[in-house]
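Report on the structure given below.
The other protein chains are all here in position, but one chain of the complex has been omitted.
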Amino acid sequence: MLLNYILKRLLQLIPLLIAVSILIFIIIQLPPGDYLTTYIIQLETSGLEVNQSEIINLTKQYGLDKPMYQQYLYWMKNIITKLDFGRSFQWNQTVLSLLQQRLPATISISLLSLVVTWAIAIPVGIVSATHQYSGFDYFFQFFGFIGMSCPAFLLALASVFILFKLTGQSLTGLNSAAFVNAPMSWAKFVDMLPRLLLVIFIIAISQTAGMIRSMRAMLLDELQKQYVITARAKGVKEKKLLWKYPIRMAINPQVSTIGWVLPGLIGGEMIVSTVLSLPTMGPLVKRALTNQDMYLAGSYLLIVSVLTVIGTLISDILLAIVDPRIKFGGVSE
Amino acid sequence: MSDKKKKSNANIDTVDSSSSYEVASQYKLMWWKFKKHKAAMIAVPVLIIMYLICMCCEFFAPALPLERYKDYKDTAPTRIHLWDDDGNFVGPFVYGLERYTDPYTFRKSYVESDQIIKLGFFVRGSEYGVFGSNLKWDVHFFGVKLPEGEEPGGHNVFFLMGTDSLGRDVFSRILSGGRISLSFCLVSVAFTVIIGLTLGGLSGYLGGVVDTIVQRAIDLIMSIPGIPMWMALAAALPSTMSNLKKYFLMSLIMSLIGWTGLARVTRGKLLSLREEDFVIAARMCGSSHMRVIFKHMLPSFLSYIIVSVTGSIPGTILGETTLSFLGLGLQAPTVSWGTLLQDCQTVDSMAATPWLMFPALFIIVSVLCFCFMGDGLRDAADPYK
Amino acid sequence: MKRPSEDVILAMEDVKVHFDMDEGLLKAVDGVDFVIKKGRTLGIVGESGCGKSVTTNAIFKILPKYGLISGNIWLYEKDGKELEEPINIAELNPTGDVIRSIRGGNISMIFQEPMKAFSPVHTIGNQIMETIMLHVEPDKKKAREICVEALRAVGISNPEQRVDEYPHQLSGGMRQRAMIAMALASKPSILIADEPTTALDVTIQAQVLDLINNLKHENNTSVIFITHDLGVIAEMSDDVAVMYLGKIVESCDVDTLFYNPQHPYTRALLKSIPTADKQHKGRFESIRGTVPYAMNLPVQCGFCDRCDEAIKGVCDKGYPPNVEIEPGHFVRCFKFADKGTEGK
Partner (left out) sequence: MENKYTNPIIEVKNLKKYFPITSGFFKKTVGYVKAVDNIDMYINEGETLALVGESGCGKTTLGRCILQAIKPTSGSVLFNNKENKQVELTTMPYSQLRDTRRDMQMIFQDPYASLDPRMTVLNIISEPLICHHLMGPAERREYVKELMVTVGLNPRHLERYPHAFSGGQRQRIGIARALATKPRFVVCDEAVAALDVSVQAQVLNLLMDLQEKMNLSYLFISHDLGVVSHISDRVGVMYVGHMVELADTVKLFARPMHPYTEALLSAKPVADPRNKSRRIMLEGDVANPAHLPSGCPFHPRCRYAKDICKEQLPEWRELEPGHYVACHCAQDLQLHGMRGYEK
């Protein structure tokens, strides 16, 4: 039953992914001037000699002399068959090698932020709802509003500024200067930890605020439901009852929101890491965008979109697992 | 119930107006509910004041946004005094500023001199065109009282929130930036409403192929993370483009993502309303299609549209300031809250000139107010529950 | 409180439930007395908003936080044994151990809408076993066996398989059967049925009513049956209490109620029900006006504004007394104020 459902969902993803890649290709092509001329200008301004055979090679490899739709097909073909995302003229490297250097950090930071978001939002939401109108509830409602109205870049700036004032240390980057080029070691990890935590918390906070609110509202709603009264009428202990019925029901929709929390976290990661100049995709893509290094930017967009789509799929599957109404086809009523 | 109706009907006693609850219209009920939301009741006047001030920023700001005080770079906010050193009440005044170079660090800063510069309301200052027109005026809401004959821009200066590295008054720039940032979100929301209502409405009303296409388009846009997409689209705008054009294109880009939410709400409401008994009743009464849509369906989902739209404003403001801050959105010389914050990108600059962070306060306050207002509206949206 | 007689299991004494709301004090239940006897069914009948559901929720102490309960609810028997010292449920802590052992164990409840009353994400077996493990058999395996038997007893075919199904996989009638199985699995001494058939179709309603009656006789359970349908009352109950605006206006055995009703409201209600066996195409004798909202009401008989027999200057001046006009037949009306002994 479940396997069927997953297969069906996977099949539905294919047209969506194709459409996403087309849209992103269009976005890449939007800036005036084509890739080759930008590349040649870049080379010339940096005083390097323009290698004609390399140009011809590039043209052939990416079909740059062909009409637009063929260029798209080349792009897709290279990605699917050879994992070749194109070249970044700015770095004069393949996009793939850049991605290999920086994408793992980006993804791990985003996922860790997701975990932190949940770890904070769900318990706080539960306590807020079960202790409605208490001091705790009011505090976190206020916190939620502040979190929602403070842009992530400002949060990053402010926390770095405050920490600088307090400790005299500038916590930008993922490592202090001494460790930037050092190989990975325990000391480097220890050096990295507070910075990493800072980054993760900053990214998580803006998402946490919204999620606390929705968790609280959802649980308040569930607490009124008839089945809670049924359970109470059975003589179930209040605490057990709370966990078994309404909290589980209120968490279900939270599970299904990975699909829209993830894009937010990816965007947040991008901004925060740009502000804090972390060695992740964020600053790289920002530079690529300002310099219109579009293969790099486009590849990033494509990858995060695919990740989002996969995230949505996973959350749908999780929801189908926790909510039997979906697994067995259609919510009745 | 309007007075007009009362008059048109001669015998007033046929109209029962004893109890206001019974004759309260939808909007009255919504207002009563809205009034209960205290935060929203504070937020609305704050927003109105902010908009008023920013719309007339030349008048309310003591200086012009691009006006440079060459001798006063990176000045800290000037302190306003009421009593002089001897304890005599003078009224609001500031002391003149003298440049001071630290003999050890050689860092330049400004210290207060003994010169008393009086402040006042409705004072003469730099000339500006009223609402950008050719009509020139030089009265400012508040500022230093210039001695008769003295031109602005001299040494009688007053900087409420300090100056930046080029010697421009931060407060004046914030008000001017507010005009851009605060209007930007409204323009963007207007685009959102146009696109979202049209597509959502078509999708819900026509159904079939149109519905499928719009739904797939929404899925498509939802699957690309918003901020990177904004950034990519914003980066694609050529740098030679005029500021005005860029302003509108940027707001369009913002709404390209925002409309999906509104379209969903519209479609969902349309679909559910179509099956509502009172709408079927209206059709059974012989109402035309247009009358059913505009007289019966629109008023009942208008409130949801308003809620959805207000809910999307904070995101727009945050998005614009973020992009501008990163240098991908509106660019100097256009002044917006985001571009103003570009000046404090590093810890060093923040430590040296923390007053450049003031725009952040305005961002937070305005977004907070919109959040509260949206919250209040959501509570009031369905007074019949 | 002394037990009135051997067969009384539960007694309500001047029970009031008031809701303290923003707009004022809502007197949902305003002084209710009745007793539950072993093996008998008490039907509580009234129109919507008369407080019949709140009354039974008070027995369960499952009222919202702003609900204030006063009076006494005496429970004389627990787990089949007579209590030396009767428990006053009204004074119990609503989340304490004592009330929780009574809920589901000694007193069970069937709710109106079986779809909403079951959690949609747990199997019905899981939810029924919860009761059994709490009150009968803590061992999971044995509890499951009891659960299957309980489902079989309420006429669900294939109970071994149904146990692992989710509520939405069952039809409305099946769900209500499962609900009954859950309520009766712990062999309670009192079963409260709150409009158990209102959401069901007539033919399914007939099945469910039959089932409740059979199980009641098998287990010698006492039943409190709440409904607005006088037809169902006639089928199901031994004793009847008619409620209006939070008060019981008339209580007697079912035969007396239908053949010798005394309170003007009861009589009007009986006349206004559309029974099929009356003169064809006749007009209904209706009660004028509507039930008032039980908030900030004047001190008068709640029915006096709609009553054809109301006496001016009497009925609108104070609450009528509860009078026992015949043994076991109580009427709350000024007409009978001096025609019998005043009851509690």
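Chains here go by letter, A, B and C, matching the order in which they are written, and residues are numbered from 1 within each.
Convention: a contact is a pair of C-beta atoms (placed from the backbone, for glycine too) under 8 Å apart; a residue touches a chain by one contact, two chains touch by 3 or more.
Predicted, not measured: the structure shown is a model, and the values here were computed from it.
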Among C:R3, C:R152, C:H168 or C:H228, the residue in touch with the chain that has been omitted: C:H228
Sole residue of C:S5, C:N158 or C:S171 that reaches the chain not shown, by the stated touch rule: C:S171
Selected from B:F122, B:F278 or B:F294 as touching the chain missing from the view: B:F278
Residue in contact with the excluded chain [from C:Q205, C:T221 or C:Q262]: C:Q205
Where the unshown chain meets subunit C, residue by residue: 47-48, 171-174, 201-207, 209-210, 228-235, 254-255, 257-259, 268-270, 272-278, 280-288, 290-291
Absent-chain interface as seen on subunit B, which is shown: 1, 5, 8-9, 14-17, 19, 21-26, 29, 212, 276-278, 280-288, 291, 296, 299-300, 384
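We adopt the following convention: only the chains that are shown with their structure count from here on.
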Joint neighbours of subunit B and subunit A, given as chain labels: none
Interchain centroid distance [CA atoms averaged], subunit A/subunit C, Å: 55
Residues within subunit A bordering two or more other chains: none
Contacting residues of subunit A [partner subunit B, same complex]: 15-16, 19-20, 23-24, 27-28, 30-32, 145-146, 148-154, 157-158, 160-161, 164-165, 170, 172, 259-260, 262-264, 266-268, 270-271, 274-275, 285-286, 289-290, 292, 297-298, 300-301, 304-305, 308-309, 312
Contact set on subunit B toward subunit A in their complex: 216, 219-220, 222-229, 231-236, 238, 314, 318, 321-322, 325-328, 341, 344-347, 350-351, 354, 357, 360, 363-364, 367-368, 370-372
Touching residues on subunit A, where the partner in the complex is subunit C: 225-227, 229-238, 244-245, 248-249, 252, 322-325, 328, 331-333
